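Here the complex is missing a single protein chain, while all its other protein chains stay put.
On to chain A.
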Amino acid sequence: MKESMKDINGKGDFLIRFGQAHESFRLAEIEALARIAGVELEVVSYSPSVKKTSINSSSQTPFTHVRLPSVSSAKQIISRSILAQSVHELWGQGDSLSLLHDDVRKSSSHLFARYEQATFRFSVDSFQGSRTKKEQVDLINGFSFVGFEGPIRMKDPEETFTIFEEWEFDPYRTSSRQEGGKGKKSNAVINRSSSTEPKKLYLGRLISHSSRYLITQFDLKKRAYISTTSMDAELALVTANVSLAAPGKLFYDPFVGTGGFPLAAANFGALVFGSDIDGRALRGTAGWTGGTLKPEERCLRGNFEQYGLKGRLGDVWVADLANSPVRTGRGERWLDGIICDPPYGVREGLRILGHRNPPADPSPQVDENGVEKHKKPDFIPPKRPYSFHLMLHDILQFSFATLVDSGRLSFWMPTANDDDLEIPVPSHPGMHVVSVCTQPFNKWSRRLITYRRRSALEMEGETLRKDFEEYMAQMDEARRKERDVREGGGRQADELNPFRKAYFSTERRRIVEEARETMTPALGKLEFKYPDLAGTALESRGEEKSLYAEVLNYVNYVVLYYLYKIERVVVVMDGGRVAEDESPREDLAAKEDSSLAKLLAEERAVGSLKEK
């Protein structure tokens, strides 16, 4: 290996070992954490995934060589990371074992004496390969030249040294290993038909583990209160990291739901705020189940209590982003971060406050007794379909108006993988795109898009003013269009939502069929996966027949839902209780049975037509 570490002044070389998922999020997270730590990060080597939309991540290296000012800064950064597993002081690297030995001797021999007397252990971490016990011992013994004399401790040693190996991806080797069966680790039989040596090796001294344990701690399955749209814990935590959540900062989620993003941000120290158009989520009257909890615990606040984060929950309120009460254009901008997963209305269509066809008379509506309807306690404000693009604009414009300079906006957005249907990253002249991370599924992806609010200084000048004017004109045009579609009468929400339109028209039937095929055999397993659910269903429904139908419906629902909003685990079945006060954001729980039945009936009809 030609690269040597001896001539690097003031900077140390480190190896980050990542977990296996979410490759395109890794650098965005690490760079954000370096920014939070106020540390300069230099990425020396990182090979991005072969195909950006590939869900096969097995060829993606989990090792990244970085330079950082100090051991303590490496620790500071990685100890907060969700996607990394650990960070190691890099003692050497090479394309073969002997080259690694050479490099360790050349670059790190000045360090040997420092650890001579420490308690230590060596371990082997083989990526896409595996080693027998004996091979591991041989590998480790090969490093006896470091001359450590301290006692070896397998448990809690002062220093841990790891030999990392990266093997060429070999499907045959991987599958033969898997055939060895669960629980029985097959060390002996490994087919190395295509490669007999790893293509790259590293030696590192462990500096710090990451915060991956938080994924388990915040696991949705253990959370008191979740909904059909809760983001899985790992990605909610990553979102908080990428948006620079940190102690003392003020964060806001305008589509807060049951509070997954603010929880993650609060965990990292932020004081958090949230709002939602559906007040039932905030109050806990949504009818979403949370296992055995008492109703008063099943609310957003309850979640904060569960994790001991109530002291960082600022406030939540009921509001529509298109008519937000947050002050703008007056006083100082006050938010450090905005994080959200907007309701794209994949199933139901997006809705905001207002009439589909506004009445000609704009005065308050009055009931038969002359009382203004909106002053009655049971008043339900009407909602109307809304455009996907306009909502994105609302979010960007809102963020621009409320974020402090360099404050960050991170939001999730679905898109189709097909180039023709791909939805471009929304732009705003005052918001600079920092990172776009993609979580690919088979036919669509969702992206985490992060922006930085430009400072006033950055935005001076004629060009930007022109950009702004152009942008605002575009948005006015979009609003006009939206009104035309809406008032044109009777047209579908699809017209307003390109993702929904593209997705449903091309994929719907195939997905339902595929889902039914693949998931029906899994029916029996459902009971194990969702014991509460199966139990509830059994207790509440007497007849086996209807239970079967319901479970089948549920399986279809889960599959569909996984396909739309993957991993937002839905543990709702008996979710028909809709509170009277407000109509829900996405009436999933309530409408699922009927809309799904309708969908399936449609599919069947289409299918039978085709057969004829």
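By definition in this document, a contact is a pair of C-beta atoms (placed from the backbone, for glycine too) under 8 Å apart; a residue touches a chain by one contact, two chains touch by 3 or more; residues count from 1.
Just so it is clear, contacts and distances are computed from a predicted model.
Of the names listed as "NEDD8-activating enzyme E1 catalytic subunit", "Dynactin subunit 4", "Multifunctional methyltransferase subunit trm112" or "Ras-related protein Rab-20", the one that matches the UniProt record for the absent chain is "Multifunctional methyltransferase subunit trm112".
The residue from A:R67, A:R131, A:R283 or A:H428 that touches the chain not shown here is A:R283. Of the candidate positions A:P325, A:G370 or A:P424, contact with the unshown chain belongs to A:P325.
The residue touching the chain not shown here, chosen from A:S144, A:T196 or A:S363, is A:S363.
Contact between chain A and the absent chain runs through residues 247-250, 271, 273, 275, 277, 279, 282-283, 311-312, 314-320, 323-334, 336, 353-355, 358-359, 362-365, 373-374, 379, 381-382, 404, 582.
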